[in-house]
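Chains shown are a subset, placed as in the full complex.
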Amino acid sequence: MRIGVLTAGGDCPGLNAVIRSVVHRAVVDRGDQVIGFEDGFKGLLEGRYRSLDINEVSGILARGGTILGSSRLERHRLAEACDNAEAFRHKLSLDALIPIGGEGTLTAASMLSAAGIPVVGVPKTIDNDISATDRTFGFDTAVGVATEAIDRLKTTAESHQRVMVVEVMGRHAGWIALEAGMAGGAHGICIPERPFQIDDLCKMVEDRFARGKKFAVICVAEGARPAEGSMPYERGEIDSYGHERFTGIGQRLANELEHRLGKEARAMILGHIQRGGTPTAYDRVLATRFGWHAVEAAHRGEFGMMTALRGTDIVMAPLANATAELKRVPQNRMDETEAVF
Amino acid sequence: MRIGVLTAGGDCPGLNAVIRSVVHRAVVDRGDQVIGFEDGFKGLLEGRYRSLDINEVSGILARGGTILGSSRLERHRLAEACDNAEAFRHKLSLDALIPIGGEGTLTAASMLSAAGIPVVGVPKTIDNDISATDRTFGFDTAVGVATEAIDRLKTTAESHQRVMVVEVMGRHAGWIALEAGMAGGAHGICIPERPFQIDDLCKMVEDRFARGKKFAVICVAEGARPAEGSMPYERGEIDSYGHERFTGIGQRLANELEHRLGKEARAMILGHIQRGGTPTAYDRVLATRFGWHAVEAAHRGEFGMMTALRGTDIVMAPLANATAELKRVPQNRMDETEAVF
Amino acid sequence: MRIGVLTAGGDCPGLNAVIRSVVHRAVVDRGDQVIGFEDGFKGLLEGRYRSLDINEVSGILARGGTILGSSRLERHRLAEACDNAEAFRHKLSLDALIPIGGEGTLTAASMLSAAGIPVVGVPKTIDNDISATDRTFGFDTAVGVATEAIDRLKTTAESHQRVMVVEVMGRHAGWIALEAGMAGGAHGICIPERPFQIDDLCKMVEDRFARGKKFAVICVAEGARPAEGSMPYERGEIDSYGHERFTGIGQRLANELEHRLGKEARAMILGHIQRGGTPTAYDRVLATRFGWHAVEAAHRGEFGMMTALRGTDIVMAPLANATAELKRVPQNRMDETEAVF
């Protein structure tokens, strides 16, 4: 078989582990040929690729980033190519294409599949918000990084009698905030799924100080929002180049708490360190299994599908369903901790 | 409610997280009284306990070990107490007992349940071999420690052109060896579920050297065994006090490989560092959820059950079933990597 | 002897290790009495303290923060107390006082010493800018945290073809930026000791992109400043409460680079995670040695001095000299890397 692989969208720990696993399974075990497209779909459209053998993937299992590079999806160029499906298929002349990416990538994969390209998707998002799979690789690493930050901030918050707000990733789903908040023992957790009442957060902090616990750590997802009317709307500010720049929710929340409580509050925006660097063992195993099963699905001819974790097994799920709905934190997970506001 | 909690059996990262969670849910949220028995069932039998409030569990979420202490189960003493079930129940006067422990502990919990004690078990084993739950807390931490060791050994094996054998825990099930081996990219994995052929291992190493990859790392579970006849039986040796001491499989395998291949081979026995210290974020979340659900089950009156992870949910499983059968690495998991010998 | 100990100023990994070491050496080895003042000099002035024995310091060696609490120095209150030196000495009735803190604390310690209080100082600053000692504890931990962040950001910068700016601590001295920048292999390092030319930074990034290395990581100390005229002055912005808020140099630099280069640039402000959490082995050893030597100095009657690292030895340095001059990054250290701009 001639199998193409590409990585698209934002960085995510475990991408290299998938690539390595595809090459090990396909090239070494099954005698396939594997080519890697450079810079995501861009390389696919422009025919930029290189052959991947076992030496190319040596030593990359524990490395962050992607040896293939990535890029933002240019949907119209891809749509254009799909419009000339036969020519495109002919140009690619692949027996299978394994795109590794998030929601946008998987939607694009659906489009390619509809155009007759034999696609097996591998889902990737540190946000863990793809509904067809119990977990995605990268998420565990992101939670680990965020938890270590909370661990460190707790001792310094306590010594300084401060409120610390940690902003973690999660624009539409609060999984990282929920799990890092629970793992780090944050006293407050704010997620997009439930608009938070600033008054309740303030009361929690004041109760802690009254009990002699003169500090608090609040973990907030970047997509969390105050309940309507609970916090004054804050406009973006105009920087010296005339661009409007919005301050993130982490900083806004810290400002607001400091203002209301008269106590020092500081924000820490974790940002991209959640996306980079060595993946945890959990993510390496999951990524490796996804890669292995993607190759097997290709050999079974199961196209238009993506790998997914269900319980302890890797199964194949239809690409179409996969992105139909975002996986958000359900009510029963919020109930499991009093810290969600 | 008056709820008792105890930790029994070997150390496991996450025990303190369960205790903390039980106290948070029961005492803080529900107004229960929680007492902690000291040194496992020993404290239960001897009536040694202390009251646990929120201050007692402050700061323990990320700490290894157990603030309650543990001890080996003395089954006959427990059986004796159960024989006088009514007196025992009266003496304890508990509305619920939450024992946290491994197979032995859960069997004992069944016995207590049969004697009419209202028991809700929480499973604990770094080996991940309890069949009623997808995962147990402690396992992820153990895999993480073992993976970091493999990461470190790989570079030194390569520089020295050596074979390194890493022995990890797993007497009856090879989960740690399998997952750490996959996560670390071990070239060979030996698990109790499949007796290994020493000849195959030797061939793999020689093939690597022939390909110019002049090193190999092999991850072996302590309970792994060579296929019959594949490695000469080695008797235990007599130490200077006259005790027979068996060398573990890791050292034996390294000796054998060095002897057969004429290449330097070294063994590293990971041992107890897999059991101690700060739990990973994953294990803290799972342990916290188990504690929360154990309290809820007690309030619902669901006794004779234990908490279990199924997919992404925590469910209750009958204690009796839980220990009926060991969860061993199934064939399909072995198939996912060529490294299992 | 009756020895008082206190921690003052900002949080710093290793404070607990000093306290533990003082108690071990003084109480256990020498039979002294040790009392710990709460919340820094505040507790000293208000007579709030508790007796410290070996149980109080059990398990704190590896813990961040300070079990004694800290507070900002209120210099006037301290000066007032020193004006009535005899009464103050009588009230304290200490044979030795060991204040652990940074520049402000050591200056206060000098003042106390002048007032006849038998003081032995222990220097503390994550910034490493105290001239009397080769290194201070906390610095190694801060550099470690910053280095790990750079490691993680590098892979994600590479995958996204981005410029990443990491802002680390160091208001007056660039030690953390220099060492974390070198350890992480940052392509640019900006420190307060040398105003940077934004043009040179831009040229470096463009050269990298031209060479096919389409990413760059820049490590900037919070106190770094552009050379005059090299970057337009940016005013503080007015937030919704009417407070002027200055954006830090990290964010400003990222904005400027993005604007000039037309490439995506992102800032990551490390902030307080550099100050909190478990100290590295290096910092634990240095802190432990400082504590031991402080007690020994007290027993030798060497007051008005502070502990200091010189080469591999701990020596005593006059408190007065210690804070006379800030230790800044010297020219020869900048010369050792081309990355300092």
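When the chains are written out, they are named A, B and C in that same order, and each has its own residue count from 1.
By our rule, a contact is a pair of C-beta atoms (placed from the backbone, for glycine too) under 8 Å apart; a residue touches a chain by one contact, two chains touch by 3 or more.
Since the structure is predicted, the reported quantities are computational estimates derived from the model, not experimental observations.
Enquirer: All chains share one sequence and 3 are in place; how many are there in total?
Expert: 4
Assume only the chains that are shown with their structure count from here on.
Enquirer: Listed by label, which chains are in contact with chain A and with chain B?
Expert: none
Enquirer: Between 0 and 180 degrees, and as a multiple of 5, what angle does the rotation take that fits chain A onto chain C by Cα atoms?
Expert: Result for this pair is 180 degrees.
Enquirer: Ranked by contacting C-beta pairs, which pair of chains comes out on top?
Expert: Per chain pair, the contact count peaks at A-C.
Enquirer: If every chain is reduced to the average of its C-alpha atoms, which one ends up farthest from chain B?
Expert: Between chain B and the rest, the longest centre separation is with C.
Enquirer: How many angstrom lie between the CA centroids of chain A and chain B, rounded to a whole number?
Expert: Whole-Å distance between the two chain centres: 30.
Enquirer: Go ahead and note the Å separation of the Cα centroids belonging to chain A and chain C.
Expert: Roughly 34 Å separates the two chain centres.
Enquirer: Just how far, in Å, is the C-alpha centre of chain C from the one of chain B?
Expert: That gives a centre separation of 40 Å.
Enquirer: Show the residues in chain C shared as contacts by 2 or more other chains, in ascending order.
Expert: none
Enquirer: Given the complex with chain B, which residues does chain A contribute to the contact?
Expert: Within the complex, chain A contacts chain B at residues 24, 28-29, 58, 61-62, 134-135, 140, 143-144, 146-147, 151, 179-180, 182-185, 213, 280-282, 284-285, 288-289, 292-293, 310-314, 332, 336-338.
Enquirer: For chain C, which residues are in contact with chain A within the complex?
Expert: Counting only chain C, the residues touching chain A are 10-11, 15, 63-66, 69-70, 145, 148-149, 151-161, 164, 232, 234-235, 237-241, 255, 259, 266, 268-269, 271-273, 275-278.
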